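Shown next, in structure tokens, is the structure this report addresses.
Yeah, one chain of the complex is gone here, protein chain that is, but the others are all in their spots.
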Amino acid sequence: MSAPVLDIANLSLTIGNTPILRDIDLTVKAGEVVGLVGESGSGKSMTAQAVMRLLPHAARPAGRIGFNGEDLLTASEERMCELRGDDIGMVFQEPMTALNPVKTIGEQVAEGIRFHRRVSRAEAEARARDMLERVGLPHSRFPLSRYPHELSGGQRQRVVIAIACALHPKLLIADEPTTALDVVLQKQILDLLRSLVEENGMGLVLISHDLGVVADMADRITILRHGAVQEAGETATVLREQKHPYTKRLAEASVHVPAWANAQTAPDGDNRLLELEDVARHFPGHRTGFFSRGEPVRAVDGVSFSIRSGHSVALVGQSGCGKSTLARMILALDRPTSGAIRFDGMETSSLDEHALRPARREMQVVFQDPYGSFNPRQKVLSSVAEPLHLMDERMGRSEKRDRVTEALVEVGMQSSDMDKYPHEFSGGQRQRLAIARAIITRPKLVVADEPVSALDVSIRAQILDLFAKLNDDLGLAFLFITHDLTVARAITHDVLVMDHGKIVETGRTGDVLDRPASEVTQRLIAAAPDLKRAIERRSKKIT
Amino acid sequence: MANGGIEGELVATEHEDWRRFIRKALANRSFLAGAVITLFVIAVALVSAIWTPYDVTKLVIADRLQGLSSTHLLGTDHFGRDILSMIMVGSRNSIAVALIAVGIGIAVGVPLGTYAAAKRGVVDEVLMRASDIVFAFPALLSAVMITAIFGPGAINAIIAIGIFNIPVFARVARGGALALWPREFILAARASGKRAGLITVQHIVPNIANLLLVQGTIQFSLGILAEAGLSYVGLGTQPPAPSWGRMLFEAQTMMTIAPHMAIVPGFAIIITVLGLNLLGDGLRDVLDPRLRRQR
Partner (left out) sequence: MLSYALRRILIVLITLLAASVIVFAVLEIVPGDPARLMLGMNATEDAIAALRQQMGLDQPLIPRYFTWIGGLLTGDFGRSYTYSVPVIDLVRDRLVVSLPLALMALFLSTAIALPVGIFSAARRGTAADTGVMAATQLGIAIPNFWFALLLVYVFAVALRWVPAGGFPGWDAGLWTALSALLLPAIALALPQAAILARVTRSALLDVMSEDYIRTARAKGLPANAVLWRHALRNALIPVLTILGLQFSFLLAGTIIIENVFYLPGLGRLVFQAITQRDLIVVESVVVLLVATVVIVNFLVDLAYAWADPRLRRR
């Protein structure tokens, strides 16, 4: 066995008096993928930053970070500059902001090559061109003169990978490299990383909150919690045996399916609560000249479907497929360019704000980001009570408090929470509060736009349970907008698959996901990380 | 988003309860120094309304051009008036002009800016172009023009300075509001059937109050400088009411024999403006560390 490329021993780190990391051990060998898994605040990003020595000013690390026998914690800044980008590369989570907006992609890839190799501009550019080609950005379509804003998120992440791997580093650290991308793009980026590992024999530290992704990619896995290692070992062994209670909890939460009475027995009947008829939404195209504009963008392009009362429906598709635009039109926050939306007997797509009130009362919304969902300057009482504005009779103070209490209890919170401010709650609690707000008017339909994708897996399981309970208890109809098929499978009766503004497949959720008919659905399913499947595959490989 | 927990802590600072605000404020040197200076200047202005060491309207030629002494702490001017007393009364004047001008800017600018952000489209474009036009007039030049045409005096100085505060606050309010409108809590309010006006009052204004407060201290200090400039060229506060700018004008010809006549009012202006600027910087850091990043 060769010596490890990276050998972290007893790494501890404090910021001020707060301990962030405690006695972290981690080794990575050449050609090996090591997964670093944990929920938010577990210290996984801080570990990566410590290896790069790009820590916040106040951070004080201790211990040893060995890189090819050299201790990085005691290396000089000059030495670190030699190593960074040459022997150690790093890929970040947010591709939209990771590239300098005023420099071309060619300049940004070539810069590191010129800096480390002292080659001519022409040679650096030639190598940059080869590297971009290698990460899937061929020169014919993506010349070096492109600026980052001309590329999509997935393409920008490829540029970031090209920068990190341009000089064939011995170690690559990828910090949540696919979290901001949809499942199909995630698969492509992960495949690219894997092939680069095989090709160059580099070590890869893959940091992720998603056990499915890590199980699929990593040879060995290290599980972090509160800045300390919980369990480490061969991925297949750790995840199959689940010896450590925290590992077991994470794994179970990842594949959690809520107990849901209505799952098989969806209320029948032909009662159409929401009906869309040939709905389209076009946006004006980019300006191409002083008076001219390009072709309009058909974000939603002739969509028809209906949702029956009490049914839970998923609308799935890649990012940019038009699902969020469609959700906004259903919520009457935007108007269709053409077509009709009928809700509860009203044609909401043609009503003015006053006439919409009865419809709004029956239709509420839960958003993705539990932090952005509340006015930070209002107490929970005011935020949760906001939809009561739609009631025809004016409500007294005590009646309002009663209604808020009722809604809070329904979502598992307490009456006393209403006098607190949103920042006093965790992400999961805030998502509960957002759901309380959505159900306070006793609506018939709740539209939820990626309601669990910003949450840690354990919290996410609890929120899915809550949705199941609300469907059972209140007979609420749901429309879940998501790119995550496990959400669809866990909590919906029917599924609609959307692509390029059109609905390409519909049916019972189980049928569609087990026997996908359209190419789009097949692609989504193939790309979705699946913990069970990944463990099985890994176990087979070993035996 | 997997780092939601850490980001959440940052977002949590958006709301500060009073005690936390005080604790953070007291730890911020800029804020502390600014607040002390500003409170001191305001206190002096208030005291001057009921008491000054000497009567500033009384000319005592026998006492003229005295230096700093125990009877006249900051000396006397060429008419024998007590400079400390004049500085005290002058502070009232400067503060009143600058404060009311800020008031005009907020009262007109914030509704315009939030309205433009709520309506977007043509309304927004027209309001922004209108503010471009106001910005095209060099502020002091136009103030000189306004006061010259409509007559010199404190009231016209207030109006002249106030007019140029309007587009400043309109832009700040619009910028802040535009960043808030796509936020999810605003969408939730819209889904609750609330109209733009109500959303602006309940959600937008409380969340841009920080921005406005910080801009307010900046415009306040600029107003003090502008008033001094106008009075210096004889178009602001009229004699016999003392004002800092006017005192500097009168000192100009006495520069060689009585430099203290120019130095004292100059320091009064510098200290006041410095205090307000420090207060503004401190407030910005204390209220919201991320304010700095909003462009």
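Per-chain residue numbering starts at 1, and chain names A and B are given in the order in which the chains are listed.
Here is the rule we use: a residue touches a chain if its C-beta (ideal position, glycine included) is under 8 Å from a C-beta of that chain, and two chains touch if they have at least 3 such contacts.
What you see is a predicted model; the values in this text were computed from it and never measured.
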item	value
Which residue of B:Gly67, B:Pro240 or B:Pro259 touches the chain not shown here	B:Pro259
Touching residue (missing chain; options A:Leu99, A:Val238, A:Cys321 or A:Ile491)	A:Leu99
Option from A:Arg141, A:His286 or A:Lys540 whose C-beta touches the chain left out	A:His286
Absent chain, residues of chain A that touch it	52, 54, 57, 77-78, 81-86, 89-90, 92, 94, 97-103, 108, 111-112, 115-116, 147, 149, 160, 163-164, 286-287, 289-290
On chain B, residues whose C-beta touches the chain left out of the figure	129-130, 132-133, 135-142, 144-146, 148-150, 221, 225, 228-229, 232-233, 248, 251-252, 255-256, 259, 262, 265-266, 269-271, 273-274, 277-278, 281, 292-293, 295
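Please note the rule applied: only the chains that are shown with their structure count from here on.
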item	value
Cα-centroid distance, chain A relative to chain B, in whole angstrom	45
Sites on chain A touched by chain B in the complex	39-41, 45, 93, 176, 179-180, 208-209, 331, 333, 353, 356-357, 360-361, 363-365, 367-378, 383, 386-387, 389-390, 421-424, 426-427, 434, 437, 453-456
Chain A-facing residues of chain B, complex	1-8, 11-15, 17, 183-185, 187-195, 202-203, 206-207
